[in-house]
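Structure in structure tokens, see below.
Complex shown without one protein chain; remaining protein chains in place.
The chains carry the letters A, B, C and D, assigned in the order they are written, with residues numbered from 1 in each.
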Amino acid sequence: MIKIKYHPPGTPPATLHPHTEGSGKAPVLTLTQYDESTYSEKEFGNFADLMAEFDPLKVNWIHVAGLGDVSLLKEVAAQFQIHPLALEDVLNTTQRPKVEHYEGHYFIVTEMIYPDEKGRIAVEQLSFFLGETFLITLREETGRDVFEAVRSRLRSGRGYSRAKKADYLAYALLDATIDQFFPILESIGENIEDIEEELLSKPTKETLRQLYEAKRFLLQMRRASWPLREILNTLIRDDTGLIFQSTQIFLRDCYDHSIQIIDIIESFRDLTAGLMDVYLSSLGYRTNEIMRVLTVVSAIFIPLTFIAGIFGMNFNTDSPFNMPELDFRYGYLMCLGIMASVAVGMILFFKRKKWL
Amino acid sequence: MIKIKYHPPGTPPATLHPHTEGSGKAPVLTLTQYDESTYSEKEFGNFADLMAEFDPLKVNWIHVAGLGDVSLLKEVAAQFQIHPLALEDVLNTTQRPKVEHYEGHYFIVTEMIYPDEKGRIAVEQLSFFLGETFLITLREETGRDVFEAVRSRLRSGRGYSRAKKADYLAYALLDATIDQFFPILESIGENIEDIEEELLSKPTKETLRQLYEAKRFLLQMRRASWPLREILNTLIRDDTGLIFQSTQIFLRDCYDHSIQIIDIIESFRDLTAGLMDVYLSSLGYRTNEIMRVLTVVSAIFIPLTFIAGIFGMNFNTDSPFNMPELDFRYGYLMCLGIMASVAVGMILFFKRKKWL
Amino acid sequence: MIKIKYHPPGTPPATLHPHTEGSGKAPVLTLTQYDESTYSEKEFGNFADLMAEFDPLKVNWIHVAGLGDVSLLKEVAAQFQIHPLALEDVLNTTQRPKVEHYEGHYFIVTEMIYPDEKGRIAVEQLSFFLGETFLITLREETGRDVFEAVRSRLRSGRGYSRAKKADYLAYALLDATIDQFFPILESIGENIEDIEEELLSKPTKETLRQLYEAKRFLLQMRRASWPLREILNTLIRDDTGLIFQSTQIFLRDCYDHSIQIIDIIESFRDLTAGLMDVYLSSLGYRTNEIMRVLTVVSAIFIPLTFIAGIFGMNFNTDSPFNMPELDFRYGYLMCLGIMASVAVGMILFFKRKKWL
Amino acid sequence: MIKIKYHPPGTPPATLHPHTEGSGKAPVLTLTQYDESTYSEKEFGNFADLMAEFDPLKVNWIHVAGLGDVSLLKEVAAQFQIHPLALEDVLNTTQRPKVEHYEGHYFIVTEMIYPDEKGRIAVEQLSFFLGETFLITLREETGRDVFEAVRSRLRSGRGYSRAKKADYLAYALLDATIDQFFPILESIGENIEDIEEELLSKPTKETLRQLYEAKRFLLQMRRASWPLREILNTLIRDDTGLIFQSTQIFLRDCYDHSIQIIDIIESFRDLTAGLMDVYLSSLGYRTNEIMRVLTVVSAIFIPLTFIAGIFGMNFNTDSPFNMPELDFRYGYLMCLGIMASVAVGMILFFKRKKWL
Partner (left out) sequence: MIKIKYHPPGTPPATLHPHTEGSGKAPVLTLTQYDESTYSEKEFGNFADLMAEFDPLKVNWIHVAGLGDVSLLKEVAAQFQIHPLALEDVLNTTQRPKVEHYEGHYFIVTEMIYPDEKGRIAVEQLSFFLGETFLITLREETGRDVFEAVRSRLRSGRGYSRAKKADYLAYALLDATIDQFFPILESIGENIEDIEEELLSKPTKETLRQLYEAKRFLLQMRRASWPLREILNTLIRDDTGLIFQSTQIFLRDCYDHSIQIIDIIESFRDLTAGLMDVYLSSLGYRTNEIMRVLTVVSAIFIPLTFIAGIFGMNFNTDSPFNMPELDFRYGYLMCLGIMASVAVGMILFFKRKKWL
């Protein structure tokens, strides 16, 4: 559900420690360096080695996967003048997505929602530090990420990607993150349609659970997507010079996508809210139908049984007042006749009420 | 329901390929060219032939129906300096309606909702590129469109239409698109009234389904209409010189229509929301009534059957303590009397409770 | 319900034709002319005769009741430089209330809600063209209107009315229109109270229908009243010189009324929304009560009937194992005793559960 | 419920007549006059006598209780240049609270909610005219008001009160009015808690009525309190010089109180909205429980009764095919055995379903 990670109250501000197992993964350090004509991609064992290759004339993308080594992070922070509070937010991996401008760089926190190796939906925090010559990205997990396509475009040198600066790279990665929402939303949409079909035909407890889970998941996606819009809006209206004019058109496109995502999520929320009512109504309809059958059967046969009961009484028929009808030659036929008319009367009554 | 078309995550920005069958239709190219005194309308096999006839002194309306030929679109884009991201949005035909200003032209995306040849409601994306001397419109399908009336007015030369520039043409087409909402809304309104009548008289499962579908359709219309307001608002406050003063009054009228549409949709949504409650209440009322019949019948006859049962027991009447009433001369009459008073008592009880 | 009048899609902008019967009434033309010392009120057969008497030094109120004669409206438009789009809005009588400023005059559309001759609530569009020396008002119907009181004040010359200009007349007419809301709202309020009383005491299907209709009517009043606020706000902040300073205080009062109306409507909507829940709850309570009676009666008598059934079985009592109790001297008393204890036990159980 | 007082439509603007009995009370005129060193408080029979004592060097608080004498009000209006529309609002005692600035004075309308002599909640309109040297207050009723504490502070000369001007007096009276909300809200809060307790333990029709009434009362308080915030906000940002700097800190405090009141009311509304659902759920739970008892009893005894019925049939046992079991030596025991197993089976079934 809603994960909340936080320092125990009383922890000094800007305290750094990897406090959950997830964020404790040993980090994998990668430096991707390129300009229009060159491209290299290397893994490093420690940060000093990496910085030795740092080249301010190229775009330097430092990717840290796994947040388990606090001292490494401190080195990075020291090198790039990263504020301790920002670093703390990197480690507290349940931050709300946001963008903040610090002297010399942007700090962006976002949530990456993607299907993991096993096809389940994984949610993970992704942090960006975007400077003029560098982009640092930090994530919790070490496995497959959603950036492979960006990397392969950089490698091949196709398109604009290598001709542009770190700001365009940041855009490309943000875009890759945001694009993950669409297939997930599509599958939610199909899920909702299934639930809907089931609700109208045969509502079960299981459908209710599925519906509630869809609602909860939409709530989570909503919390991840609304702040995206603010982030992109801030970057588009950038006045720090860190974002080039030419990248802003791309960010605007990304912004459109975020609006579209929000729009779809809100529509889905609207639909699922309506479905809860449909469930209740559908149940109410079933109950109504069941009651009708019960009532019709009972109302016909209970009076008949009573009549049969009357004629089954054992009064001493010596007294002329006691059940003379039992000795009547056509008593039985008469009795059946009464029963038939009661039954027919009831059926007509129910027909008129449209219960039959 | 809600269609979502998107590139697989990881696709580079501004990638162009017709990725669904719908958008894969072979395009039909038409150039409609006019000024106050002349008018021509021609279909072309390829774009180069068309551009040969392009005349910057006239209004040039290039209409592309069917988005199946990406290379053609690229030619168009190259000719009119259209940004690759805009072209991508043309092909991703589930964009949210929007307007964007690019150097030298407006890019407008809107949704065309109209009854197709078979009378079903079709939804289709329509894209505009509005420059000073040209208007390019692109749609997914190739069949009948909603612009026939505009064309016939241009042909006849009646009214303002030919005296004005491309901006007025864009207005006229937008207006034609927006006007399609009204008859559709009208038929929804009638549909809602039917549902309402049914709900109050005889609620069935089918009514519930219809109601839910009406809600879903309104949600879709809402998503199509809200952005229209923003689009028109942007065009009215145009400061690029692409929209002439005299056209702005017409756009303001169009804006009023969009507000009216939104207003009606919201009212319908309000009504359908209320109807779900009416359905539930109506069902509750029926259940209540059914229960009342069941209860009245049962509560009268079950005790009577019990009494009859008593007198049907086979105790050996040799013992004076065993069922002496069976031998009593007026036993049967007494028994009927007891039964009658129980029945009358019950009926009075139900009368007082107003259940009868 | 929600009426929608519109041109068939494809109609050129600013097309004029009286397209429904209601708006097709032959118009009645009246010129009311006054200044501080004079007053005249005359009906005319055609517009040319009327214009012959037009006196720019006086206030000229031209009232057109019935929109059936399009050529007349065109004459009016030509005379007073009225834009064709405004004229179109006059004829499309389901516009949303609005105000627009055109060169030289205001164009105001509003909805007149009033009890007609037969006491039913009538809704009708009213259009104003307010210039410096003239006020043109146009309505659909020809019968009784809500302006009689304004006319009689003008006739008598009492109060400010004749000393002021056309803007004050426009205010007075708007005010007369808005004041119609109050008695209607009052009667809705009483209606809601009746429904409420019925819901809590004896909810029927009819009450549900009434409640739903009250909601629908409030929705309509809401759609008529919210835009009023905007209209008055625009007129108060007028910077065109068409509204004099002294009239603005009166418009502010009118604005307060519109806020009060909106406030009351929203409160009523809030109440009716709550009442739907009350209906459901009240039904639920009744069902609960009915079920309780059924359950108590059944749970007491069904077991008793079973016991009576046991002793009614016809086993051959020759075998000592077959129903020896039937021959037992006190068998019947014992049987009655068992029945009594079952009944008492059940009653105690229900007492403890508070169902009795 | 929601009272609406209004002039019959068609009444000229600024018409004055006391149109309901309540507002028809003969007025009581009081002049309270003070400066730092003097204090006097006097009742007057007519306004001329009062004005004879008016002293522009002191603070003059003219209090009119009872709005029955229109000519008196006209005298007051004439003396202090009060606009006829403002005077009309004083008499139409169901105005929405508001503040308006007229030349030379503020006009404030507010609602006084207070427990009257009999402990019931009374609601009454209170109007203020605040000039530089005077404060005129007008109320509908003549009995006890909520200003006694303010008067006694003025009399004693304690605190700031006498050293300050009319604006501070207006603040003190507004504050006294607003402070009345707190104990009323407190008692509503207790009422809601009682209802809540009842709903969860034993929901009755009466509880529903109380809940609905609490909702309705909160709606009324809401309508009285929201405008207060606007009023105080306007007074705090006063730029007319009528409110001294030193009073603004006090008004800010008053503003805080109004926000707090709104905040509490909204919370209460939220709670009562939730309680309606609790009522429905609580009823649903009871119905469920009742049904369970009915079902368990019926499902056990109806089959048993059927079995007893079988053995009660009167077939001629001469034929060997007719009910041989009746002559079977252990027939009765077998029959009881079957019955017992059916009963045990049913009980186990219900145990597994957790209905027992």
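Descriptive notes on the structure:
The definition used in the following text is that a contact is a pair of C-beta atoms (placed from the backbone, for glycine too) under 8 Å apart; a residue touches a chain by one contact, two chains touch by 3 or more.
Bear in mind that the values here come from a model prediction, so they are computed numbers and not experimental data.
Counting contacts over the entire complex, the absent chain touches A, D. Checked against the hidden chain, the listed residues A:I82, A:L235, A:I262 or A:I302 yield one contact partner: A:I302. Among A:A26, A:A48, A:I290 or A:A340, the one in contact with the hidden chain is A:I290. When the omitted chain is restored, the residue from D:V64, D:V99, D:A172 or D:A214 that touches it is D:A172.
Shown as candidates are D:P27, D:G66, D:P97 or D:G309; the residue that touches the absent chain is D:G309. Considering the complete assembly, chain D touches the hidden chain via residues 114, 146, 148-150, 153, 158-159, 161, 172, 175-176, 179-180, 182-183, 185-186, 189, 192-193, 196, 200, 249-250, 252-253, 256, 259-260, 263-264, 267-268, 270-271, 274, 277-278, 280-282, 284-285, 287-288, 291-292, 294-295, 298-299, 302-303, 305-306, 309-310, 312-316, 318-319, 321-323, 353-355. In the full complex, chain A touches the omitted chain through residues 1-2, 4, 6-13, 83, 85, 88-89, 95-96, 98, 100, 202-205, 208-209, 212, 215-216, 219, 223, 276, 279-280, 283-284, 286-287, 289-291, 293-294, 297-298, 301-302, 304-305, 308-309, 311-314, 317, 323, 326-333, 335.
In this text, only the chains that are shown with their structure count from here on.
Path length between chain B and chain D in the touching-chain graph (shortest route): 2.
Residues touching across the chain A and chain B pair largely diverge in numbering: under half of the numbers involved belong to both copies.
To overlay chain B on chain C by their CA atoms, one rotates by 70 degrees, a value rounded to a multiple of 5. Computed from the mean C-alpha positions, the centre of chain A lies at a distance of 41 Å from the centre of chain D.
The set of chain C residues touching two or more other chains comprises 280, 284, 287, 291, 294, 298, 302, 305, 309, 312-314, 323. Pairwise chain contacts in this structure: A-B, B-C, C-D.
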